[in-house]
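This report concerns only the one structure given below.
Only one protein chain is missing; all other protein chains are in place.
For clarity, chains are labelled A, B, C and D in written order, and residue numbers in each chain start from 1.
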Amino acid sequence: MALKQVQTTCPYCGAGCQIMFTVDADANKIVEAVPADGRTNAGTLCLKGHYGWDYLNDPQILTKRLRKPMIRKGGKKSPLEEVSWEEAISYVAAKLTEIKEKFGPDSIMGTGSARGAGNEANYLMQKFMRACIGTNNVDHCARI
Amino acid sequence: MNYFVKGNPDLCIGCRTCMIGCVVAHEGKHIFEIDPDSYTFNPKLHMVKTAKLSVPVQCKHCENPACMAVCPVGAISRKGNAVVIDTDKCMGCKSCMDACPFGAINMVPVAGSSQADGSEKVVANKCDLCSGIPSGPACVRVCPTAALTLVTEEELDSAMEKKRQEAARTAYREMYPQK
Amino acid sequence: MIVAIDQNLCTGCRECAEVCPAYAIVGEQGQPQTIDVSKCVMCGQCVQKCKSYVSILTHGKDAYEKVKKERKIPDCVQEPLFAAHAVCNIDKVKAAIADPEKFTIVQCAPAVRVAVAEEFGADLGSLTPGKLAAALRAVGFDRIYDTNFPADVTIMEEGTELVKRVTEGGKLPMFTSCCPAWVKFMENNYPEFKDNLSSAKSPQQIGGAIFKTYGAQLENLDGSRIYSVSVMPCTCKEFECERPEMKDSGYRDVDVAITTRDLAWLIKDKQVDWDALEETEFDQPLGVYTGAGTIFGVTGGVMEAAIRTGYELITGQPIPDVEVTAVRGTEGFRTSVLKVGDLDLKVGVVTGLKNVVPVLEAVKNGTLDLHFIEVMTCPEGCVSGGGQPKLLMDLDREEAFAARREATFVHDRELPVRKSHESPAIKKVYEEFLEEPGSHIAHHLLHTEYCIG
Amino acid sequence: MSMGIPEIEDAGCLLCFGYNGADSHPIVARRIVRGRQKGMKIICADPRVTETARISDIHLQLKGGSNLALVNAMANVIWTEGLADTQFIEEHTKGYDEFLKVIEKYTPEYAEPITHIPAEEIRKAARMYATTKPAMILYGMGVCQFTQAVDVVKGLANLALMTGNFGGPSMGIGPVRGQNNVQGACDMGALPNSYPGYQNVTDPAVREKFEKAWGVPLSDKVGCPITHVPHRVLHEEDESKRIHAYYIFGEDPAQSDPDLAEVREALDKCDFVVMQDIYMNKTGLYADVILPATAWGENEGVYTCADRGFQRFRKLIEPEGDLKPDWQIIAEISTAMGYPMNYKNTEEIWDELIDLCPSFKGATYEKIEKYGCVQWPCRDKSLEDKGTPYLHKNGVFATADHKALFYGTDWHPPLELENDQYPMTLSTVREVGHYSVRTMTGNCRTLRNLEDEPGWVQMNTEDCRRMGFVKGELVKILSKRGYCITRCLPTDRVKPGATYMTYQWWIGACNELTTAKLDPISNTPEYKYCACRVEKIEDQEWAERHVMELYDDIRAQMGIDTGKGAKA
Partner (left out) sequence: MKKEIGSFVVGDSTKCTGCKACELACFTVHSRKENPVGKTVGTVTVPVTPRLYLTKFEGGCMPIQCKHCEDAPCLNACTKKAITRIDHQVIVDQEKCIGCKDCMQACPFGAIALLPVSKGGKVVAQVSGETRVYASKCDLCQGIEGGPACVRVCPHQALRLVDPEAEREEKNIRAAEALLLTKNWR
């Protein structure tokens, strides 16, 4: 069982605590989380830092992890059907292009994400809305 | 003399990390992989919040434990520097719960067990100072503000000694203010 | 002993010692208690309080029957028996009823009619004079009379005596003498007040004396053939009827006094079905009574009855309001001043013997100046007597006493005649026999000297 | 935050305004507690007795919605008692005199009836803040989630400027950013009015730079804030402005936005809704397309923490299922729509963006790796430039003339006041054991066992006694917009007439009640103040069953076998 140590930043509040994870690479699962000596947390963690990682093995207590792209093919209230990435990507691209041509770029709204996605994804999202769609309609939950 | 863990209301911020730490230490790491309702989530210390303070309260491992004295089946005994409950012997008669003036004992179901009427066994639950658990009391270890401290016999004795010396010094200064 | 404590049943809780007004119960906490006969006034409050019953667990399965036999309690009784108990004389009564030679006369106290039904499951304080009379008849008494009649006589005698003392400068204050436990208490502790006691006997004794004389004449029998039984809410009445001086009729005025609870046992023993009884009247002429008579059962009742008559004796006018509410209430000691013509009659009422001592001390050192003081040993007068039905839970005491008191006043209001001197039976007995209150024969039969013993 | 988190514990005085560290950032609360141990003076302005209030020297337990009156009154005291740092004001600020005219009438006596704080307490607090150096201000949602949020932020800034509390360590003013990367999302320009690095979309020079970098013309019109979306979907007449497509990435408006009934209607009426997330959630129930992304722990990149610190987050385990990292999904959609985006990894994206933002230029992956954390601005790529712990060093501000601008305005009450039909007030607060919309922590076993549906409504013990509520009893709480069921928590930490709920519960969803009235400038909703009513539920058995059923229904809709009942 190959254990490796990985230090990362806690995904929860803005304090940006550093956590040292022990990971079992073979079993592809987390074994333990202990505080790391980060600038802000200096070797301490709160309850979310200590115990907020076991959602990764998808216990389905509250809701479940999304595993495959899905489309409601039969319209608004119809059930979600699993599709391949190619189909999903092209479907979204086509729909957005159609709406952009029909109503203009400002009729499309996009969001960034203040949570787990990270800065690079947010950068691309606003670049996509501005450069590809052509609107400044991008916002995120800093405002709410 | 028994050891005990105590919370400092000035440092505690009421976040209850200690309560989860306590369960993880006693139930083991596998609880991060199993169904959360398949084991009993029974912290052995309890967060108290009033307008004046927030601090967890737990067993003080008294020297003449009232709980041990009232237990009709001798389920409570001293082990090392702690007062522990043998939950196999315990039948949940709550005498200890009533006897403890700190409310440090509560009653918890034993997951997976069953009584004659099908309901789960319910037994007394209190801090056992993580006896038998390496790295000592988990609550002290995980508290983000170091509000919990393990008080050992040696530390308590030395603290008393220090206070007595200090008292002697102040008495001395009353007589010789300049020195 | 009339009131005793069974040594094997008593757990030594000393609850009885706390209620005993004469401090007559001695013993260490947790050890069986004993009654100091020299102090005991046999009021029976300890019997009402004691909860230490014959228990299957503690005393064994057959202990109950053994105790029942010891106490000569009829076999049909199944109710719990307690350490503190009163003597049971039902056997004497049954023997007398069975003896054709004896003409049994029974008299029933005012407080019995508002409580006896409770022993048969009726509500607390159920007023059942009619059923009571029917039950006594069914049990086999020859003549069913009522202590309320001699109570009216007591008012005539005591009222006259009070007027005489007040108007002719007699010894004051005058104390009532109808409560035998109070009389015994005074004899034990305050003999110096001997002359303050009203010389009139208690209604039971007056009744007994009349029944064996005038009553005998009415039955044209010789007094010696009369066997006089009284049913009382009180355990001390048995002691009173055995007092040496209580034989002015030439015989024992009253042969035996049984309690309300004894009566219930007797009714059950005779398989009389209480619920099926049809109401009947008390026998004439000595069974007729007034509202004043029946309120003897509550604290302040004797005082109120005496004032209803005394007022007219002094002023010659009927009392404006027959309900003298000023003397009612249940506090341990209360006083009031009543305008009787131009006389300000200062009266006091004591209930609960523990409350009489400060009153006596106050009278002794002159700080209390009253004309007439009624004293009842029990907490709220005879309705709360030692022989009354015993409550399973003390929580119900207040409700029981209040219900019995209310029933007594209801009975008083519904009676046609509510003042003793207006009673036709009273007029008749004085015309035919007693001549007038305080007469020689009245004095001989109905008055006595206390503190002999 | 103008200062760094570690500096908190070395401050002489902390003015903690509308911020509850213990529940929002336990590790920041740790610094406050350590500061307290080192003798730091604490002034806490909060309508509740929070953990900080509990250990504070002065607790200004103000009436909800009276922030600006208090701030102006403190400024008034500092000015009238000559406690202002006139030299700092002279050298580093503008507009002081106009500001004084506004706060002239805000004497403590004037503010007392509004704030319910005795005038003397306001004086004591103002004096303590003004005379204890260095003094730091921390504020949170208690300031931002009001319709006068921006005015109060400027008001607090005025206090710092008046007392010269800028330019050095352990001073200044700090909004403690709530979420792990909310600072980052703003840094990256996911805002309708600014490109990455806070460069304004309406600035032609800046726009030109980005047009050149991205090779396409860019719109100069400020975009639509997220809180306007319901209006722009349901009531917008101009078809070119009405929103027909909503690409939701890493957000759950159906849970976290105010007035959920209106949000649901908007999502339903919007022609095309795309949701890119890691979990099925309430918004997913309305999405036409769902794109599964990798979660934290399955991907890597850079977060910006609350005090502007860039920090790496790394992959721990390989994702299961047909997932892609967020950036890859966006890139593929963009390419499919004719605007090619092909990046090998996050570092490539990072290098592109930092070159476009002067204040991030120096924060290369290498430097972040080396120092663990780089607080921007970090303008020089060389390793010597380790970033900036605190801003406005020596009082140099980011305005054109480097001078800070005073801004004073009048207080006005919240927009929806309690009335006879809704006699109590509701304010949203934080649950320390759960995060945001709880799809992550709700699936963490021990966090869920510690605290689960339907959450609590904190109410004053006297109110509870009067209304006959006991602890743990299920109650119904309603506002003009909707209702939900939750458990009653009587506490002395709350004043009569006020109720407080946390927003991440599905059943105890307080956002069914909150108002969507917005701050005119920041467009932030007035979460902290709306009128509500609490009703007793007679049949508690039914209520307990009903909560369980509701919980299972939602989970069933999200495709979970609900055999495993939640511990309601």
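In this text, contacts are C-beta pairs under 8 Å (C-beta built on N, C-alpha and C of every residue); 3 or more make two chains touch, one makes a residue touch a chain.
Since the model is a prediction, treat every value here as computed from it, not as a measurement.
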Omitted-chain contact residue, chosen from D:204, D:472 or D:520: D:472
Which residue of C:400, C:415 or C:429 touches the chain not shown here: C:400
Sole residue of C:348, C:389 or C:438 that reaches the chain not shown, by the stated touch rule: C:389
Among B:10, B:27 or B:86, the residue in touch with the chain that has been omitted: B:10
Chain not shown: contacting residue from C:165, C:261 or C:447: C:261
Touching residues (missing chain, whole complex) on chain C: 11-15, 29-30, 51-53, 55-58, 64, 78-80, 118-122, 124, 261, 264, 389-396, 400
Chain B, residues in touch with the chain not shown (by the definition above): 6-10, 46, 48, 50, 52-53, 55, 57, 72-73, 90-95, 97-98, 100-107, 115-117, 119, 121-123, 151, 155-156, 158-159, 162
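Everything below uses one rule, namely that only the chains that are shown with their structure count from here on.
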Averaged-CA centre spacing for the pair chain D and chain C, given as whole angstrom: 86
Cα-centroid distance, chain A relative to chain B, in whole angstrom: 40
Contacts with 2+ other chains: residues of chain D: 26-27, 30, 432-433, 445-448, 450, 564
Contacts with two or more other chains, residues of chain C listed in rising order: none
Touching residues (chain side chain D, partner chain B) in the complex: 21-23, 26-27, 29-30, 33-34, 36-37, 49, 51, 54-55, 432-433, 445-450, 491-493, 564-565, 567
Of all residues in chain A, those that touch chain D in their complex: 6-18, 21, 23, 28-30, 38-42, 44-49, 51-56, 58-72, 76, 80, 85, 88-93, 95-97, 99, 102-144
Chain B residues touching chain A - in the complex, by the definition given at the top: 15-17, 20-21, 24, 29, 32-33, 35-36, 142, 144-146
